[in-house]
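Just one protein chain is left out here, and the rest sit where they should.
On to chain A.
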Amino acid sequence: MADTAATATPETAGETGDGIRRRDFIDIAAVSAAGVGGLAVLYPLISQMAPSKDVLAASTTEVDVSAIQPGQAIKAVFRKQPLFVRRLTPAEVQEANATPVGALRDPQTLAERTQEGHQDMLVTMGVCTHLGCVPLGAAEGEVKGEFGGYFCPCHGSHYDTAGRIRKGPAPTNLEVPEYTFTSDTTIQVG
């Protein structure tokens, strides 16, 4: 279409026989660059709402567990949420192990929920897996529920001595956070 050159308008300039214009390349390149640039700008705008560095720095907690007697529990704080550390009595360990795993809503054995050699030390988040209330049963004199572990008063979830959900609306067992024994009497959570 050589004859178009004389009467070329921006709409037809450089048009080839198959209807593709040289201008199309500029159009696509410019819109693509602006699109990619726009998406790149979105990343920091979204990322800024994620936990800041000072919040992440507070995400490991050391807990001294030496003073906890069998049958007692303490509440610590991990990531601004309650953490239950409980030393089980031999009876409670036995009860947890005697429960048939297959019948549980979230099948897990006590051994899977504790660390080797410390089967009587149950470390769980004090956050009900239903909607996030703090279950009762860690402090002296609190209701421990029908299964002797924890009981969430908000919507009536009962946890057993291994912190497993047994009755009520909660979908899963109380979460066991990542932790290690840094000594026989100290654990580091997170």
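One rule holds in what follows: a residue touches a chain if its C-beta (ideal position, glycine included) is under 8 Å from a C-beta of that chain, and two chains touch if they have at least 3 such contacts; residues count from 1.
Here, contacts and distances are computed from a predicted model.
K.L.:
Would you kindly match the missing chain to its UniProt protein name, picking from "Glucose-6-phosphate dehydrogenase assembly protein OpcA", "RagB/SusD family nutrient uptake outer membrane protein", "NADH-quinone oxidoreductase subunit K" or "Cytochrome b"?
P.N.:
Cross-referencing UniProt, the chain left out corresponds to "Cytochrome b".
K.L.:
On chain A, what residues meet the omitted chain?
P.N.:
Against the missing chain, chain A presents residues 10, 30, 34, 44-45, 47-50, 52-55.
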